[in-house]
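Note sheet for the following structure.
Just one protein chain is left out here, and the rest sit where they should.
== subunit A ==
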Amino acid sequence: MRLVIARCQVDYVGRLTAHLPMANRLLLIKADGSVSIHSDDRAFKPLNWMSPPCWLIEDPGMWIVQNKAGEKLIITLEEVMHDSKHELGREPGLVKDGVEADLQKLLAEHVHTLGEGWSLVRREFPTPIGPVDLMCRDHAGASVAVEIKRRGDIDGVEQLTRYLELLNRDPLLAPVRGVFAAQQIKPQARTLAEDRGIRCVVLDYDELRGIESDEFRLF
């Protein structure tokens, strides 16, 4: 990661032309080759940038960043105030707050939210193509596979459909019904799920966590 603070002017020549007049700015040259020009505002969004693959050609007083489409970012440097390079090492990746795993755990503890008299068989129930989030038995003892998502979209329904297909080949489990549980379910996903006989359940994370909303309610 190379940081340059410089007084510069930037011209972009490509599908359109854009011009940034002479001013003090932060230039980031990242290990992937990308170059971005930041001002002292707008959080993560650069004023202009070139995504990799691209090449930086450094001439005194003028840098040219070019990609294979021939688009150019021409940076005219008047004064370089800072230029340093740091090795950041490997990025461990963004860890989301684990809501999905948490939902799975919470729902496993409160299976009855899916239906009266339901019980949990196990979490992460194995199938040949990966584990399904929850395997439950309903009040009548029939198997139900539950796929849990934070945001329920078509992909999740497809995933559950594949699990169900494989689970239903097991004579000890079949028939296995499906429940698609998510904090929010997209209308398309709902339509697809219901068409396949999969029940959709919208989960209330706060309620599962036992944080009842403090709103007054009739019951």
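We take it that contacts are C-beta pairs under 8 Å (C-beta built on N, C-alpha and C of every residue); 3 or more make two chains touch, one makes a residue touch a chain; residues count from 1.
Methods note: contacts and distances are computed from a predicted model.
Peer 1: Tell me the UniProt protein name of the chain this structure doesn't show, selecting from "Aspartyl/glutamyl-tRNA(Asn/Gln) amidotransferase subunit B", "NADH-ubiquinone oxidoreductase chain 5", "Beta sliding clamp" or "Electron transfer flavoprotein alpha subunit apoprotein".
Peer 2: "Beta sliding clamp"
Peer 1: Which of A:Glu58, A:Asp155 or A:Asp204 touches the chain that is not shown?
Peer 2: With A:Glu58, A:Asp155 or A:Asp204 as choices, the missing chain is touched by A:Asp204.
Peer 1: Tell me which of A:Arg15, A:Lys68 or A:Arg217 is the one touching the absent chain.
Peer 2: If we include the chain that is not displayed, A:Arg217 is the one touching it.
Peer 1: Name, in rising order, the residues on subunit A that touch the hidden chain in the full complex.
Peer 2: Listed in rising order, the touching residues are 187-188, 191-192, 194-195, 202, 204, 214-219.
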